[in-house]
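For this view, one protein chain was removed and the others were kept in their places.
Letters A and B name the chains as they come in the text, with residue numbers starting at 1 for each one.
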Amino acid sequence: MTAPLPISSVAQDGFTVSTRNRGFTEITREVVEAVGSSQVQTGIANVFTTHTSCSLLLGENADPAVRGDLERWFARAVPDGDPIFRHDAEGPDDMPAHIRSVLTGVSLSVPVREGRLQLGTWQGIYLWEHRRVPHQRKVIVTVLGAAGE
Amino acid sequence: MTAPLPISSVAQDGFTVSTRNRGFTEITREVVEAVGSSQVQTGIANVFTTHTSCSLLLGENADPAVRGDLERWFARAVPDGDPIFRHDAEGPDDMPAHIRSVLTGVSLSVPVREGRLQLGTWQGIYLWEHRRVPHQRKVIVTVLGAAGE
Partner (left out) sequence: MTAPLPISSVAQDGFTVSTRNRGFTEITREVVEAVGSSQVQTGIANVFTTHTSCSLLLGENADPAVRGDLERWFARAVPDGDPIFRHDAEGPDDMPAHIRSVLTGVSLSVPVREGRLQLGTWQGIYLWEHRRVPHQRKVIVTVLGAAGE
């Protein structure tokens, strides 16, 4: 246990991810930079995306086959064009995108220590686009904690 | 990036949602009000429900058909009365309610900026009741951050 520290800092940053199709864009570097700029040494970084048809993933970053397998599993579990869906005005991938977003989440909180995001060795942060058309996705990073040691 | 701000405030509020059956109750207004009362300008609002058979959803708020489709997908993926379930003392919807709660989550963290919850245009916050009988569901909102500009 660290000795309790006075909290002294909150910082917030935002950026946009341009997506082209269903799939993953790694944003670990952008989040690491926001944490570095925040001057927070010990605390929490929250990553949030303001949409309901993409999500944020803390996923395996070594073997790209993992992300291909994730796509295949979700494509089977939540099929595009499933006849049970009535909300299809934007196309057969619209409602599946909402369900994938609900199942995988749009908000992640990660601990910060010694000014660095405490990700595990194999953890990367990804924006996961669930629509089949390009989108601009807004991501907000909020860092809260103690600025000094 | 905002300039790092001194953190100066934490506030906590709670309310109860009376549910009647499986389905969604929008609680965006209650959370917005808790953030407004908190005096936090920049920070994070955490929304939490203290139960294991309902959940919190950040979902599409425009077309009610989305919520109907969510119900239909989950009803098929986690069927009531599935014979693989042994925990059925409270009825055929009891264990499915626990699984839906695990898949969709009971804790949401959303950024706050300029004193306002940074939800996207189409994001609403819902309490999702997964049981088929009425319940009183407790929700706690905790807001942490910098009180001043």
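Keep in mind that, in the parts below, contacts are C-beta pairs under 8 Å (C-beta built on N, C-alpha and C of every residue); 3 or more make two chains touch, one makes a residue touch a chain.
This is a predicted model, so every value here is computed, not measured.
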| item | value |
| --- | --- |
| Positions on chain B where the hidden chain makes contact | 7-13, 34, 37-40, 44, 46, 48-53, 77-78, 82, 84-87, 89, 95, 98-99, 102-103, 105-107, 109, 138, 140, 142, 144, 147 |
| Sites on chain A contacted by the missing partner chain, in the whole complex | 1-7, 42-44, 57-60, 63, 65-66, 68-70, 72-73, 76-77, 103-105, 108-111, 113, 118-123, 144-146 |
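What we mean here is this: only the chains that are shown with their structure count from here on.
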| item | value |
| --- | --- |
| Chain A-chain B separation of Cα centroids, rounded to whole Å | 18 |
